[in-house]
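One structure is given below, represented as structure tokens, and several questions about it will come after.
Only a single protein chain was left out; the remaining protein chains are all shown in position.
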Amino acid sequence: MPMLLNGADWATALVFVPLLAALACFLVPRAADWLGVLAALLILLATLGLVQDLLSDGPLRVAVGGWGAPLGIDLWADGLSAALLLMTALVGLGVSVYAPGYFAAHPQQQRWFWPLWLLLWTALNGLYLSADLFNLYVMLEVLGLSAAALTALSGSATGLNAAMRYLLVSLLGSAAYLLGVALLYHGYGTVDIALLGQRIEAGAVATTALLVMAAGLLLKTALLPFHFWLPPAHGSAPAPVSALLSALVIKASFYLLLRLWLDLFSGLGGLLAALLPELLGLLGAAAVLWGSVQALRQRRLKLLIAYSTVAQIGYLFLGFPLAGVQAEEVAWRAVLYLALAHGLAKAAMFLSAGNLLQFAGHDRIADLDRAVQRLPLTLTAFVLGGISIMGLPPSGGFVGKWLLLESAFTQGRWGFAIVVLLGGVLAAGYVFKVVGYAFTPTEIAQEGEAVPLRMQWSALLLAFGAILLGFSAPWLWPLLGVGDPFGLPIAEVGAAR
Amino acid sequence: MIPAIDAALPPNAWLPLLVLASSLLPGLVIFFLAEQRYWTRTLLNLAGSLVKLLLVGAMLWGVFHQQQYAASLPLLPGLDLVLRVRPLSLLFLSLSAGLWLLTTLYAIGYLEDSPNRSRFFGFFSLCVTATVGVAMAGNLLTFLIFFELLTLTTYPLVVHRGTEEARRAGQIYLAHTVIAGALLLAGTVWLYTLAGTLTFTTQGFVADLVERHRWSLIAIFVLLIIGVGVKAALVPLQSWLPRAMVAPAPVSALLHAVAVVKAGAFGIVLIVYDVFGVEVAAELGVTKPLALVAAFTILYGSVRALFQDNLKRRLAFSTVSQVSYIVLGVAIVGPLATVGGLVHLVHQGVMKITLFFCAGNLAETLGIHKVSEMNGVGRRMPWTMLAFSIGVFGMIGLPPVAGFISKWYLGLGGLEAGLHWPLFVLAGSSLLNAAYFLPILHRAWFCEPPEAWPEERDFGGNKETAWLLLLPPLVTAALSLLIGLFASMPFTPLEWARLIAEREFYQP
Amino acid sequence: MSLLPLAIDLVLALTLLWLAWRALNSPDLFRAVVLFIALGLVLGLVWVRLDAVDIALAEIALGAGVTGALLLAALAKLQPAASQTDELQTAELQTAELQTDQAAVMAPIALRLFIALLLLAFLAGLGFAVWQLWVPAPGLSNLVEARLDESGVAYPVTAVLLNFRGYDTLLELAVLLLALIGVWSLSTAPHLGDEEPEPALAALSRLLAPLMILVAAYLVWVGAYAPGGAFQAGSVLGAAGVLLRLSGWRLSLSATGWPLRLVLVLGVAVFAFIGLAVIGFDQPLLGYPPGWAKPAILAIELAATLSIGAILAALFIGGRP
Partner (left out) sequence: MSSVLVFALAGLGLIGLGLYGLLVQRHLLRKVLAFNVISSGIFLLLAGLARRAPGAEPDPVPQAMVLTGIVVAVAATALALAMMLALRSATGRTRLEDHGDED
């Protein structure tokens, strides 16, 4: 296969397989379950193909339609995109295997879940592969609309309320982003990231563009204090949707912010370029602490996991001050590890919560009623995911925190180091709060509904993924370096191929 | 006497990995066994522990003859997960492997017919896996990883009973160990950013940093010691230990004698000798405060034990006290004290597990949980109480039981280092030990038994209790006698501790 | 530079702002929507003044027309009198809501002031940035001009939409479809208009619908040379569908299943199919082989027009069949 297909083909497949599968699922709902899983497998295959290609041939630039930037739209794949694509493929496959089990009880939801989720996947893959600011805007909109529609799928009052709020937030975020695109286009005559990276200069235009785009993307990423929409949305959506939202959707807007920062704005210098990372770091630190404390206070499992996401988002932003304008690579790699680990682990945790919900008919933490022996696989998945979230070894979360701490200690940023450690301790608090109650019986023993094995195993395998990520350095480390995403701007490396 | 190292031979990677696998794999399989598959589970348990014991034995022989055992797995660029078997590792390894076998036997008898045995034995095996991982850690990162795994795998054992009390105890246990883990992590990363390596080295790897980073090193030392000190139950970090007594008896035995507290004490040994190097640590001025903390802990634990009526709690406070003997030996700079501390790692394990086995037997057979219920129990359960008595004599430090050897070396070590106060601490502690243990023996052997025991179980015939419950304490009691009597034979803990001190810590 | 055009522009701009303000603050929702539609129409004029006839067409057809129709339809469903399915409880809740105290409608005054101040500061900053843009950067006009011949169409905007940046347009079609899937996931179509339509309306639609289909076809065809194209054409087609529906025309039950869905996905499917098929001819993704650009684009536009029309009409009806 690698002989027949090149990197460009794999990249094409990553966008078009989910797109066409979405159409097919919409057309033939009866076949959606297996079409969806088939598409997920194909996407994973394409991702592996792309990763293989990147590792052997370096970063990839594809001119769609053959025009090339600035006239046409270019695709771009480097280590940063590949890592996120891979995480998306794994989580996507896990959720796709899980979903038929979950939605068996809700055929009406199942029917819309598939096309919406596959369109969401199209947007995620498209976003990670795009090198064009306006194309990224369109991807953001596909992402936002499909995510909001998925959130509303449960049809409950809380779900609809949360989805409506999410939709408005998402639209506002994309609008702000588009405003920044407008400014940049008129300032520098292109929307290609690499070309912009060469042309952009410090000044009011760049500053304003940075501010509005960052604001829009922060809103979508739910960094404190923009997190208000997240817990209700992630807490009330159907479990597989919560998993997608928490694991994947917020990563996409974070990725875009990171990409813009690395390739366009971090090199601009000036007061803003110095202050913004510090501000983001402070907000991130506040998010870690606030989100964790809120998670500890929750009585409902899904809300607890949702607040944990608020906290985990905070970690991602600690990379900005720690990397600084000198692009301290270790900090960015730490952030990437944390993002990947969070994706896998959080998906596992939400899917586990879905199992517990299906089993008991509720998700009150204090009434988990011996879930440990009644749903051992699910609880194992929850705990293994939790281990990575806490940053305990061996796990992807541990590697991420280790690198983040390393960066903080090297630079003497004690405050951030303390936040990282404290966040881990608080995370252990809320994860084991759940686990503790899973050992105790309730006064009146409850009968549970059966939970299909595919739901239990998909959660468990995702959690294993989060753990195994801790051992992935031998191949993930070189992959992250492909195209030097954390160093030079795209264009200078891109010229090589 | 000792053959030279054959540098041409690559280190053997299989044995360390097999040692891990011999408990990991059975553990994982056991999780999936149905509750009623008693014989399959037992077979797996016993096969695993026997194989582990054999492997450890083979490595003991090999290391004595200067064989190298090491395996590694890259985790991060420049940082590997390293297993390396050295004489020091073997001290802890053989203790774990030996006592695991006995505790498994005991647990099989103890948990007969109780629910969730597959889960119990699964975590039990994982816990041992983590312990041997700690023992074989070749660098601080590996140590940290297995140390945290130990926290995770012991938690389900602590809350095993699923009562509200057990859940609370579990939360407290976690609160202590997780915070400690965070500090350990902080210290480790910080050290790594300064030193650029974490590989355990004879006489430490920080000597070059002392001049430039004196205060950082002191801070790191404090972080690391607190990080492992919680598990070693150093005062004031000890409060989780007595509460964790809600766990089933085999767990208490394991927590107190082998896995958790010993991992903590072992960690202190590693930090002082292989991270800092005892001379560097002394030069930094951190060993003296550590010795004082240890001394205080010794006395504090003993005093608290005096006032406990609950037998297991009394034993728990006794553990708090006894583990710090090890720390004291480590913190007094000098070969003899080191030998005393190291040898106590093993001695205390063997003796304390005897006591816990016996306490479990009393609870399981007669429903006795309190000291005040033990009147005349020696007549009803003579063999159990015989074993208990030997353990007690060892704890007090009466010759020829093993405890005497430890105290002898610790005292001598203190004198060798020109210190007199350790002697007083040891003497005071022995008096206190006698004060809280001898009344128990008096009650058991010389008081009249009550008309009925709190909750007596019949094991058929005239048996005092199930043989699976009786055998392990008898074996460990015999062991504590033997390793005391024949302390200077080769391959005894004492001789091995001397070998470690000679080969690793005090090279000319 | 004469003053008259400038005066006209000023008046247009002020009208825009005034309409926006009124649309957002009018106490009556119906008036708000009507004012919003008016805003769309004035915007259309503004686009004409800016020589952007395509956008003007799209703004009037989509921004004012379709959006306005959607808003009015939603408003109709919100009105308590019109809603037949609503249960008593919700009706009560509504009346409670209609007795609006100020706080229920808007944020408290202090907060509003704060927001207003913040926004002014933001606008000042944004204005400054726009001012800095005054020196024109080289846009892409020349590049588009230079390669227009290769694109298969003679009109630059269409060339950009369907060739140079065709990837965007493909996804844009997907967005429309996505919105429809989302709408369908939320509710079933209401049984509105089961009563007899007004005879005048029915007669008018019979007359207008074929005409509109013709207009749509013309718009697609003309897009290759002049303002027009699939989206404008699609909205005209959609309007025809709406009109037919209002006049009582229904899809037969057998057609609301997969045949309807097939029409809905046709635009994306054909676009994606052609975009991928060219790879087999050694072309890059979405790169039409030389000489084939024109027919390819025409095929895509026809399929897209059909789908857009169907999707817009379905969005207007709201809810799955």
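By written order: A, B and C. Residues from 1 in each chain.
Operating definition for what follows: a residue touches a chain if its C-beta (ideal position, glycine included) is under 8 Å from a C-beta of that chain, and two chains touch if they have at least 3 such contacts.
Remember, it's a predicted structure, so these values are computed and weren't measured experimentally.
Hidden chain, full complex: it touches shown chains A, C.
Residue A:232 is the one among A:18, A:79 or A:232 that touches the chain not shown. If you put the hidden chain back, the residue from A:8, A:83, A:97 or A:178 that touches it is A:178.
Checked against the full complex, the candidates A:16, A:134 or A:188 give a single residue touching the omitted chain, namely A:134. Residues of subunit C in contact with the chain left out of this view: 1, 5-6, 9-10, 12-13, 16-17, 20-21, 23-25, 29, 32-33, 36, 39-40, 43, 46-47, 49-52, 54-55, 58-59, 62-63, 66-67, 70-71, 73-75, 77-78, 85-86, 89-90, 93-94, 97, 104-107, 111-112, 115-116, 119-120, 122-123, 126-127, 130, 133-134, 136, 139-141, 144-145, 156-157, 159-161, 164-165, 168-169, 172, 175-176, 178-180, 182-183, 186-187, 231, 312, 315, 318-319.
In the full complex, subunit A contacts the hidden chain through residues 134, 137-138, 141, 145, 148-149, 152, 155-158, 160-165, 167-168, 171-172, 175, 178-179, 181-183, 185-186, 231-232, 235-236, 303.
As a convention for this text, only the chains that are shown with their structure count from here on.
Under the contact definition stated at the top, no chain borders both subunit A and subunit C.
Set against the C-alpha centre of subunit C, every other chain centre is closer than that of B. Centre-to-centre separation of subunit B and subunit C, using mean CA positions: 73 Å.
If you average the CA atoms of subunit A and of subunit B, the two centres end up 43 Å from each other.
Within the complex, the subunit A residues that touch subunit B are 370, 372-373, 376, 383, 387, 390-394, 398-399, 401-403, 405-406, 409-410, 417, 421-422, 424-425, 428-429, 432-433, 435-437, 439-441, 470-471, 473-474, 477.
If you check the complex, the residues on subunit A that touch subunit C are 8-9, 12, 16, 19-20, 22-23, 26-28, 62-67, 70-73, 109, 111-112, 115-116, 119, 122, 126, 134-135, 138-139, 141-142, 145-146, 148-149, 152-153, 155, 179, 183, 185-190, 203-205, 207-209, 211-212. On the subunit B side of its complex with subunit A, the touching residues are 31, 73-77, 81, 115-116, 119, 144-145, 148-149, 151-152, 155-156, 159-160, 162-164, 166-167, 170-171, 174-175, 178-179, 181-183, 185-186, 189-190, 192-193.
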